[in-house]
Each structure stands twice: as structure tokens, then as C-alpha cells.
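Only one protein chain is missing; all other protein chains are in place.
Chain naming follows the written order as A, B and C, and within any one chain the residues start at number 1.
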Amino acid sequence: MAAPDLSVKLGSVTFKNPILVASGTFGYGAEAKQWCDIEQLGGVVTKSVSWKPRMGNPPHRIIETASGMLNSIGLANVGVHTFVKDKLPYLAKFDTKIIANIAASSAEEYRDVLEHIEAHAVENLAGYEINISCPNVKDGGLSFGTSVERTEELTTLLRASTDRLLIIKLTPNVTSVSPFAQACERAGADAVSLINTLVGMSIDIYTHEPRLNTVTGGLSGPAIKPIALAQVYQARKSCGIPIIGIGGIVTAEDAVEFFIAGADMVQVGTANFVYPDAGVRVASGLAEFMRSQKIERVSEFVNSLRVRAELKAAGW
Amino acid sequence: MAAPDLSVKLGSVTFKNPILVASGTFGYGAEAKQWCDIEQLGGVVTKSVSWKPRMGNPPHRIIETASGMLNSIGLANVGVHTFVKDKLPYLAKFDTKIIANIAASSAEEYRDVLEHIEAHAVENLAGYEINISCPNVKDGGLSFGTSVERTEELTTLLRASTDRLLIIKLTPNVTSVSPFAQACERAGADAVSLINTLVGMSIDIYTHEPRLNTVTGGLSGPAIKPIALAQVYQARKSCGIPIIGIGGIVTAEDAVEFFIAGADMVQVGTANFVYPDAGVRVASGLAEFMRSQKIERVSEFVNSLRVRAELKAAGW
Amino acid sequence: MGDLSSMTPVASGLSIVTKRHVIAPGLVTLRFHNPHIARSTKEGQFVNVLPKAGFLDPMLRRPFSVYWTEGDEAEIIVQAHGRGTGILAETREGELLDVLGPLGRPWMIDSEDYMTAVLLIGGVGVASMPMLTRALERMEIPIQTFYGARTKSLFALDHLQNLHLATDDGSEGYYGSNVMLLRSFLEKGSLESPKIFACGPTGMMRAAQSLAAEFGIPCEVSLETEMACGIGICQGCPVLNEESVFQATGRRYRLVCTDGPSFKSEEIVI
Partner (left out) sequence: MGDLSSMTPVASGLSIVTKRHVIAPGLVTLRFHNPHIARSTKEGQFVNVLPKAGFLDPMLRRPFSVYWTEGDEAEIIVQAHGRGTGILAETREGELLDVLGPLGRPWMIDSEDYMTAVLLIGGVGVASMPMLTRALERMEIPIQTFYGARTKSLFALDHLQNLHLATDDGSEGYYGSNVMLLRSFLEKGSLESPKIFACGPTGMMRAAQSLAAEFGIPCEVSLETEMACGIGICQGCPVLNEESVFQATGRRYRLVCTDGPSFKSEEIVI
């Protein structure tokens, strides 16, 4: 059989494979270059960028937990002006797609950042991922991410500013992700990505102080994969636009679970901290898996979960 | 210094220590007896009991995940009549407290089960834990657990039927646990316990079938501890009644984190499956810890998190 | 995870591995020092073992039949199947195993309804058979052993008796299934009032079940389901009862860890 075709199409953009590296876990590309062949990735989602540079939170910013980690980086980023001046042109040199992740504290800031990037867009800029779900800064948009109305308004506003891919990144810290996915679809988003980190905390039992500078932070890594899968499945059942699955992916097998649950693409996050080329490994592992399973296109197993009829009937 | 005093008082009930074993993770006491000295536990929270016996879900009911597990037991239980006839009298023989956990699909069923147990109460029955948060049966009360109004109504109803401890067990699968904790307080609950399991899922990538019979199930174990801690802390900031902390506790150090975050007592769950005497180990480890830290009473470190002033001001 | 060593319960007997023997790639026996388990385990009982002591990922114990006991030492046979058994199979001599047991009910050998014990073994289902063989020998019950494996190199023949081997690839003994081999014996009527003790892959168990029904002979099958606790507190290991049993007992399921691992083949749905 012919080598499997890993390419996937999202809106009008074709990615060479469905494996992206997640925002905040791969810098702006330059840092990991020595360890990871960026051009073997479907694309790079850049660290959340805001209008002004952000210094980030004071230490401690990261704490290890059981099969996971908490972070409270505080959206440390160079700001959109340096981003378009240095970071974007650097990534433009690589044969892979760029998705610019944006974080802000007001609808206007989101729009201004997006339009500023749009004005300096490079050829391989595929689109934008809107972070309305950062749990570890007070003005990180989670106020948007937990309100269906504000999510829909913001999506509508940003939709008007770009024809590139508009991806809304959803938070898992809600009772149900469905109305949020539906709001994004109504407002014209090209896709939703989920999940961002879960609110978590860790305490130093000798000092009685929180281990993270911000008391609570964002939980990520293998520990959260089952939760992420359930939310992707939930979103898939409730909206019609493409889904980018995120959460605890380390191996190709993990990624395949997300595809079966309904994700069209996936992002590899925390795993990059352990294996800087985790994304590339997942991509090549995926090719191997497809070959062994005689699957020619990723789309063949996207949203292919087999649920017994009586369970479907019972509403699962 | 004198040996630390581990006893804690909840309402009018004194427990010999603040370590309980969690519902569904210790059966009805008899099963683990060979491996665990039940009388060294603060108390036993029995497996959720409903009016009629429940056969439980078909296999597969449990799946291991990274530092955790998914379960879909389906509230398999003997039903309240066998419970009061066999299980309660058996546990009555032990010098420890019993908390009867109740699951139901209607407010009336909750009340009938509670009143039936109340009518057959044994002397060491401390009270009831109301499970409104089981994610793996369609009629397991999660419909109550995700509605503040129904939570408050149910609590009010049940409060009228008993003077024993009334503990409402909250779900983590909500945007914020605060309004639920407050509703329980308003309706006269003696305490809230949290967290129940998080909705999660796992997929067999070769058969494309969910690994659990019910597609999604409940995630528990060390993996969820950071989430549980954050929710206990959140609940502590928003309500005045005692809190029983649950989620991923394996060691005494884990338990201490929960006390510092604001829990008055804790429950050990999944750890019992790995170490049947995990609860006893946590209790004795806690005593050691208090001795080493020269702490005489658990209350000395309950809710003792040190948050820097500027963070408090910033709303953390 | 916090530091487990500080609180690992006695119940979970940390046991030092005294011998690791490789039978074939991915098939090893591990002998460990644990007087309680070595001296109290009965034929057919199992132990629940942490893939790696002190680590909670993998978090759950894995069940293994007790393969042999001698003095203060017990032995398990491990077939590398997935991550946990893969880790276990690599355990070195001198390392610690975290073992909980003995668990489950023994084989029902003292029933009156048979004179010849027929051990029907598929692959690593051999695990509980040496202990069973020893117990039957002590009761002076004649044994006939029908043992099937994928290929010659995968047989673990120690302590077994009156062997009739079968391999899928014909590399040893009968070319085909051990159930077919047993059937030919039953048809010849060459086994005097036999009772089948079966352990192996699901397919073999089902075949054994219908064979026993067809010839109207007693049959006991030892089942495998995933387990968390192994002691009856998690309800994670259900086996479906035959309708008749359900009607009689009101129980739809029984638990493999405490009601089993072995069951009368006519009472359950495999």
C-alpha cells in the first residue's frame, strides 16, 4: 500500500500532518530548533502574545504533580510588536504552518493584537488561536472563556478582522463545553481547540505556602488526558466545526485516541518539555500506526468512536 | 510534648481522627477487614446505597490511566434493605464512625433511603453523605449536582429528615464549586465533601471502542489531587461549614495539603485499591508528621494557607 | 506522588526477588521471599502485584496466579503483555516487589463428582497448574494434562504430570488445539469420570465450556478480568452469571477476585 497521507485540511489551509505543538510549550520555535526538526511538524502554535510585553509571574512558575505539572507562567511574552518584528519572520523561514496564539484582557486588545499581526502577516501564517482560557493570570481572558455570551461576542468581533483560520481555545473549567463550542460555531470560528489547563494547586506542607506564586495554576500533562478526551468527545457531539484536541498527548497512540474521539488535529504540549521533539515523534509514530493499520488518510479514523446502540440511546 | 490529638469534631460528632475511607472504595467494611484495621480509621463512608439493589454496569468497569483510573461501576450496591439488614449491623460492631452514602435518581428516593436508614440506625452511624455527583450512571444525581437550585432544594428536604450529620458530596465538573457550597450551607448541611470523580474517557485505538462500558467514566487517583486541592480551597473561601477533602490522597503529606487548603477532614479513596490499609497509614503518618512539627491538634493547621498580601488583594 | 516508602502498608508485603528465570523472550518466572504468601497460598489463588514498587504510574496492581511455593518463597510466571507486565518481566534479582495476597478462592478439588482431574491449559494459563497438580497428587487423584501453546518454546512444563501437548504451529505434540485433543480422548471414553480444570484464553475457555456441556462432565474455569483492588472493594471485576444463577441468587454479576477466579463453567457467561 502507498505511504499513508498525513495531510489534513482545516478551512482553506492544508497542514502536512495533524500534529501541532501547543502554545506556551514550544516558545516561538527558535528555542527548540536544536532538538526538534520543526519542518516535520504540522505547525507551531506560538506562545500567547499580548499587546504589551508581559514579564510573567515571579517564581515559582512550575511544580511537578503526579504524571503532570502545574504552571503559572503568567503569559510571559515579548509583546506583539517584537513578535511581528522578530519571531514571525524567524518562523517564516520554515516549511511549516504558524498559528499565532493571542491572549488579552479586553475584546479590543484581542482585536488590536490580531489586526497588528494581520498587518504583518507572513506567508505561512495559517491563522490565530484565541486563548480565552488561561487560568493563571487574573486578566487572561478566562472571564471570556467561562461566559458563553462573551465568547460569542469576541468570536464575532475577531471574525470580522481576518479571513485566516480563527480558532477559539476553550477552557475545561466549565460545567459543559458544548454551549461554548456551539457559540464559536455560530460566531463563525473555523475551529475550536481544547483543552487548556485545568485549575489546580499544590501546597508546601512545611511553609504552608502555595507552591506556585499565584496560589492556583494550570494542570497539564498525561494526568489530564482522560478529561481532555471526554471534552473533545463532548464538543464533537455538540458542534459541527473542526476540533483540535489537546491534553496530555505524549505518544502517537495518545493522539489516535483524540482523533477517534472526534479531533481533526491535535496539539502536543507538556510532552515537549520532556522530549523536545515529542511532536515529531508523535507524527512519525502516527505514520507507522496508519501503515500497520492500513489506514491511508487521517480522516478515516477521525470521529470513528464505536458506541453501542443501546448506549447511544441512553444518551452517552 | 504530649502525643498529638488527632480527634476532630464535626457538628456534634467526634471522630477519633480526620481520616475517612471514601465511598465506593472500601465496600461496606467487611471486604477489607483482613487487610486493614478498621478501628484505626476516623470512619467508613459506605458504598453509595440506593432504594433498590443495583447490579452495576457491565464490564469494563475500570481502566487505568496516568497516575489514576477511570471507573464506571454504575453504583452497584445491595439496596437499602439489605444495607440496614446486613451491612449496617456488621459495621456497628466496630469502634469507628459510619457515614452512609446515598445515591438516588429523585429527591423522593434520596429521602426514602435516608429515612429507611434513619429508622434502622445503629449507634455509631454518624450521618449521611449525599452523592449528587456520580458521573457514570445517567440517573446518578449529577443532574442535582450541576444545578445550584436542585442542590439547595434536595439539601433542605433531607435536612428535615435527620438530625445526624448531613454531608453533601459535590462534583468537580462545574465552572465554580462556590455557589454549590453556599447553597448547601444555606439549606442547613453540616458539611460538604469534595471532590467526586472528574468526567473522563479512554479509547481502545484498535477496536475504536470506548474502554469503559459507559463511554465516559469517573477519573480518580493521584492525577486529580491538584484539582481537588484547588476546589477545596475555593470552597473554603466561599462557605462557612466544614469541608471534607477528597481526591488523590495516598500519603499523610497529601492529607496535610488538604487540611492546609481548608479541609476539616479528608477521605482516602483510590489508594485503598493499591494499599487496602491506606487510610490507616495516612492516619499514623499524620500523627508522626504532627509530632515532628510539634502540632498538637489538627485544627492548628486546618485552613492555614499563607497567601501573600498582594496576591490576596489581587483576588487569589 | 509523595514519598510512598514512608507509608507503604504492611499489607502490601514488599518482597525481595531472589530468582528471575527467563523461559522465553517475554516469559519469565519471578521468585520472591514472602513467608505469609509462600505458606498460606492454596492452589488457584493469586497475588496482586505493583508493576514497580513505590511508583504510582502504573498505579494499579496486576493479578498473577501463584505459580509455585517452597519454604518462605513464592513464584509467579509473567507473560509480557502490556506496560505493567513489561515492567514486571524486567524486574531484577535483588529488587523489591510489592505483592498483596494470597487472594481469591482455591480450585474446587475436593468435590465428589470426579475421579480424574483433567487440566486444560492454554498458554500462560499454566500459571495455577503446578500448585493444582501438587494438591491433586497429595489427594492421590489421577491427573491428565492437556497443554496447548502457540509454539514449542513457550511451554512451562515444571511440576506438571501426564502431559498431552498441542501447538498451533505443530512444533511439538498434537498439531492443533488442546481442546480438540481432549475431545478425542473423551470420545474414546479413555478418561474415567473426568473433571476439567481449565485456564487459558477466552476462546479456549468457551470451547471447554461447551465441551463439558456436550459430554455432561463437571468443568471449572479460571477467569481473567481487569482488577483494581483484588479484594472485593472496587467492584471492578464482574463476571456475568448464567440466567439460572441470576434467578436463583438475584445476583447478575459475581466478582472474579473474591467469588473466583475459578467458577463452575455452567454457572457463568464467558
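The rule we apply is simple: a contact is a pair of C-beta atoms (placed from the backbone, for glycine too) under 8 Å apart; a residue touches a chain by one contact, two chains touch by 3 or more.
As the structure is a prediction and not an experimental result, all values here were calculated from the model.
> Which chains here touch the chain that is missing from view?
Checking the complete complex, the chain left out touches A, B, C.
> I'm checking contacts with the chain that's been left out. Which of C:L14, C:A38 or C:L56 qualifies?
Spelled out, the listed residue whose C-beta touches the missing chain is C:L56.
> Out of A:A187, A:V250 or A:M290, point to the residue that touches the absent chain in the complete complex.
Here the residue in touch with the unshown chain is A:V250.
> Give the residue, chosen from A:E64, A:D86, A:D163 or A:E300, that touches the chain omitted from the document.
Answering carefully, the residue with contact to the hidden chain is A:E64.
> To test your reading of the contact rule: which positions on chain A touch the chain that is missing from view?
So the residues of chain A touching the unseen chain are 24-27, 31-32, 34-36, 47, 53, 55-56, 58-64, 66-69, 71, 73, 76, 221-222, 250-254, 270, 272-278, 280-282, 285.
> Touching the hidden chain in the full complex, which residues of chain C are there? Just list them.
Touching the chain left out of view, chain C contributes residues 1, 3, 52, 55-57, 83, 86, 92.
> Over the whole complex, note the residues of chain B touching the chain we left out.
On the chain B side, contact with the omitted chain comes from 66-67, 222.
Note that in this section only the chains that are shown with their structure count from here on.
> With chain centres set to the mean of the C-alpha atoms, which chain is at the far end from chain C?
Between chain C and every other chain, the largest centroid distance is to A.
> Give, as an integer number of Å, the spacing between the C-alpha centres of chain C and chain B.
Measuring from centre to centre gives 35 Å for this pair.
> In whole angstrom, what separates the CA-based centres of chain A and chain C?
Computed value for the inter-centroid distance: 46 Å.
> Per the centroid of Cα atoms for each chain, what is the distance between chain A and chain B, given in Å?
The computed centroid separation for chain A versus chain B comes out at 33 Å.
> Return the residues of chain C touching two or more other chains; collapse runs of consecutive numbers into ranges.
Correct list: 1, 56-57.
> Residues touching two or more other chains, restricted to chain A: which are they?
Where chain A meets two or more other chains at a single residue, that happens at 66-67, 222.
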